[in-house]
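Data first, discussion second: the structure below is written as structure tokens.
Every protein chain except one is present and positioned as in the full complex.
Moving on, here comes chain A:
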């Protein structure tokens, strides 16, 4: 009863305030954080939440969503969610690598290239087929080559990608409902940004999305577009649920050092444009500037003055934000934030975060190699991390030598799926313990498989990209962590870092492996060459087996013309007669062997040969005669 009264009150209150009650809300937020490396990190978050009785029922009962009347929620995306039994979806398209050591941990970590992981509702349909259809539909939606996701690069890891939204234990623990895939080679450009912006209710006409001008966005060091759909709690007590779609865009822009060496920045400078209009559909439109450690404005000053300063936490969880309410600040003119630094930027040693991971390829040549991961734990307690490696089938792993145990205290493989050629890739998920303030190195040895001719990509000599490994860990303190509570919907709430253990998920570098690459004209050449050799061999074999060598008698047959010719020849040959002597003698004794060749239509050619031989015999006879006459003289 009390609940009902509460609902009624809420309903009445929104009737009073807005004239009608929306069941969906849209908020837009932007966080700007100057990094110690001199870079500027900006993170846009556009959140659409939607709650109707049907949606609540679908979330509670793990059933497919049924949307039919869309308002702020994008229909193009909603149809995909509805059709392919999606419960939770996370898609990121990233250009560049997030450098954890210099920049700390981001709000949402994403590996270079495309990454997609989806939790499906329990359904009677074949999930693999649904997944294939889903990636095709999504690749149409965001204009990315997600259609290259197939069974060879799809896995269902056990621990690394648990649901981020509401999920009961029986569901969250069953990885057969989820699919994960990454395409490390995917390039991100304006063609992905345009459809992504189309999903926003205000498009790019007004609001913070006005700042998303492609040129500064794609000249940044790091650029990540993402789309996250999850069922989540409406409030802290989780008495009601809603569906939440977060469209996020992260940017790390190069050191904006002015000629004087100051790290000054402004919205105009970062995004080549100012804010002019607010989005009338947004219930909240705010910009936060991270001023942690600069509360007293000693390091840099902000112009205009922020509306309020927000402070939360203490010690490692201390976060200070300068908050601007854009809706209030925008009054006709453009809105710009300028930060002016007091002193020159000093490139110092940046304290490294708790956990840092790097990955590289070792080995030389094109035979063997190994993927080495280096975990660095700079904390004072040992850390357990989940290490997920998804590798293509054409790297053949040697599991017996995998991960030398010399450095590790404990290593437990939580899931291992061995590859099948052309059907399935490798899934290697392990829980590794890293001792306090130490670095351990794990390596996975592999050998390279030979691909079929047509399996090579167009530029095969460029090499093959290996997707980033995923490291999930629970850090003891929120040092360097941007976000550690996942239950909130708005960026504002997420940025309030809780003291105590913080979950982080990191992605390592992608790798480039070159496989033995053939000369692609080779098959054609081989076919031609082999055919020629076969043809050449066939000729003599055919001749030997079908034809016989027979003896032929020499006949003296002279015409008047040939006599004249022989006489002429004799005149010439006289000079050589001595040298040829012995040979000619043998020749007289030998009978001429003639190949009987049925192929010749008429025997004239053959006869010519025999005639010539006969002539030679005759001439030799003659020379003998003449020699005799000489001797006689």
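Just so we're on the same page, a residue touches a chain if its C-beta (ideal position, glycine included) is under 8 Å from a C-beta of that chain, and two chains touch if they have at least 3 such contacts; residues count from 1.
To be clear about the criterion, contacts and distances are computed from a predicted model.
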{"item": "Listed names \"Carboxypeptidase A1\", \"AP complex subunit sigma\", \"RCC1-like G exchanging factor-like protein\" or \"GPI transamidase component PIG-S\", matching UniProt entry of the absent chain", "value": "\"GPI transamidase component PIG-S\""}
{"item": "Residue touching the undisplayed chain, where the options are A:55, A:137 or A:322", "value": "A:137"}
{"item": "Option from A:64, A:79, A:325 or A:441 whose C-beta touches the chain left out", "value": "A:79"}
{"item": "Of A:254, A:280, A:304 or A:501, the residue in touch with the unshown chain", "value": "A:280"}
{"item": "Hidden partner chain, touching residue among A:201, A:369 or A:425", "value": "A:201"}
{"item": "Where the missing chain touches chain A, by residue", "value": "18-20, 68-72, 75-76, 79-80, 83-84, 137-138, 140-141, 198, 201-203, 205-206, 280-281, 524, 527-528, 531-532, 534-536, 538-539, 542-543, 545-548, 550, 552-553, 594, 596, 598-599, 603, 607"}
